[in-house]
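A single protein chain has been omitted; all remaining protein chains appear in their positions.
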Amino acid sequence: MSTRCLLALLTAAVIVPGLSALPAFAAQQVRVVVSQRGFEPAVIEVTEGELVELTLVYGDDPHQADNPHIIVIEGLGIQSPVISLANPQATVRFTAERSGRLLFKCVAYCTGHDRLQSGYIQVQPAAAGASPAVPTRLQLVAAPPEAVGAMAALRAQLSAAGGQPVEGVLIRFEQQATLVRTGWTVIGRVRTDDRGVARLEYRPFGDALKVPVRALFEGTVRYGPAEAKAALDLPGLATWWKPPAPVRIPIIGIGLLWAALAGVWLTFGYTLYQVFTLPEREAEVPGTRHKRYT
Amino acid sequence: MGVMSERRSRLKITRRQLLSAAAAVGAAASVPALMARSRPATGTQQGQVSRQWAMVIDLRKCEGCTTINKSPQCVAACQKTHHLPEGQQWIRVVTERDERGTFFRPIPCMQCENAPCVQVCPVGANYHDAGGVVLVDQNRCIGCRLCMAACPYDVRVFNWVQPPNPPGAALATYSPEFPLPHRKGTVSKCMLCAHRTAHGELPACAAGCPMKAIYLGDLVTDVATNGEEVVQLSTFLSENHATRYKSELGTHPRVYYIPGHGEAFGRRANP
Partner (left out) sequence: MNDAARLEAHLVGVVRRPPRWYPLAVAVLAGIAAWGFYAWTVQYRVGLGVTGLHNRVPWGFYIINFVFLIGISHAGTLVSAILRITGAEWRRPITRMAEVITVVALMTGAAMVVVDMGRPDRLLNLVRYGFGRLSSPIIWDVLSVSTYLVGSLIYLYIPLIPDLALLYERLDPNAPAWQRWLYRTLSMGWQGTPRQRARLERVLAIMAVLIIPIAVSVHTVVSYVFSMTLRVGWHSSIFGPYFVVGAIFSGIAGIIAAMAVFRRIYRLEAWITEDHFRKLGWLLLALNLIYLYFTFSEYLTIGYQPDEAEAALLQMLFSGAYGRLFWLVVIGGLVTPALLIILPSMRFLRRLATVPVLRPIPVAMAAASVAGSIVIFRVLGLPGPSAALPGWLSWEFLRWPLFGLGGVLVLSLIPVLQARLVTSLVIASLLINVGMWLKRYLIVVPSLNVAQTPIEAIAYHPTWVEWSILAGTFAGFALLYLIFSRVFPIISLWEVREAATADQPETSREGPSLAAEGGISP
């Protein structure tokens, strides 16, 4: 063998074991069959901070009517795609950040719905004496909206030291706003995908044209927390408030009222004028002092 | 000479005529202002942004101050800030009951966008300011109390006798945003502390609430705060299923309520 080939083999011999020593890509594999009989198994055990790949399999009789299911994991905000005859298998990848018990259930109107309400994920605390949390790095790119009132796009990428992406963990996006006091408001929570990227599109708010935004990763047992800040330069301020449209009754209007009143008062004037200018008697009968009324 | 004096006298007459004509024109021009249909905007602006004030009351947090064994603190703060006479309340806390049990509801003035009180006032003493807050001009109010009959929320109060003014109130400059000294024979009500929000402060009730249940919000910039946290107003309302009180009446109130029974502080609705 040539020296070059030997060197390549030696490098591979060093690197490949080194690669396998790194964490992250290896996920804990769990399989749950979903049918009208219930979840099989109904309780899963995972470890805190570990990436879990949960495969949901359609378990109903394929010769009978289609019975679609949608599985939701409470506490993690995860919803699976529809599991049905057409799509008998679905996979979700996530990391349970805290130990405890999580509920998963079916939220579709399926046969056996009542038996699919109590699946549990038991998240075991991480083993004592495990290796310390790997430091992570979060990068945030904020794309401002193109027009006033349009959406802004945030892209956060979480990677561990050494460049490995961190998958399935929750990134919290926040925006800063000011009213009486200044504070950060949560605008979204997104789980990272297999490349460690979490994307969020949202409509910015507040009274500032330069809006500070940030992305936060709280950290798990395995990975240390990270934070990244950026700023959005808005083209202008938008508002969703509109004054309510008043109800207008047609025809009845101020003009009508004024016209009627003016007509009435003018008639009063005319009447009084007629009375104040009563015509005198043409020929005054001589010798009379008083005026008669008949 | 004669011609000069004649010209001078003609000029004098002309000038006098000019002045009187100007006075006449000025008087005529002021008549429409006197009969103005709407009030000039008295701006409650903060920076360059024009605000449309709203209030959100989180009933999950309001337990009527029963867990701290005090009278409702929002009411007390309002009464103290505005030097209200004994028994006069601009914000009230009422007890209501629904299917889940009893709960407390603080009722300030709803600052309706389609306010019946503004519509029925014969002299225009009730009006909307630039921020959408309904103000009462106690210098103009004639005390007919039609607004009190028209308000569907029972939030208006009347100064049946001369209310006691705190010392020094006589020197205060009256303004509808902060009505002091109190005037006998006029109507008053909650002004959403327009005098405080104009300077970037929370209304007295929001600042005084120990549970931080009252939020001040701005519909234009879509932000709300209770003094501790800042939230996006629209998502805060929609995520928590906020409603408005008696919204079927079409008054478009600016005060929103997040349904709850004080459970945030351990209160049980149905003991």
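Note that the chains take the letters A and B in the order they are written out, and that residue 1 is the start of every chain.
Note that in this section contacts are C-beta pairs under 8 Å (C-beta built on N, C-alpha and C of every residue); 3 or more make two chains touch, one makes a residue touch a chain.
On a predicted model such as this, the values are computed, not experimentally measured, just so you know.
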Contacts of the hidden chain among displayed chains = A, B
Ask   = Hey, which of A:62, A:250 or A:279 is the one touching the hidden chain?
value = A:279
Query = If the hidden chain were put back, which of B:107, B:190 or B:255 would touch it?
reply = B:107
Ask   = Out of B:55, B:121 or B:180, which is the one that touches the chain we can't see?
value = B:121
Query = Taking the full complex into account, what residues of chain A touch the chain not shown?
reply = 254, 257, 261, 264-265, 267-268, 270-272, 274-276, 278-282, 285, 288, 290-294
Inquiry  = Which parts of chain B face the unshown chain closely enough to count as touching?
reply    = 34-38, 92, 94-96, 107, 116, 119-124, 140-146, 148-150, 152-154, 156-162, 184-187, 249
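Note that only the chains that are shown with their structure count from here on.
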Remark   = The answer for chain A against chain B in the complex is residues 175-185, 187, 205-207, 237, 239-241, 243-244, 246
Remark   = The answer for chain B against chain A in the complex is residues 46-47, 49, 52, 113-114, 200-202, 216-225, 227-234, 252
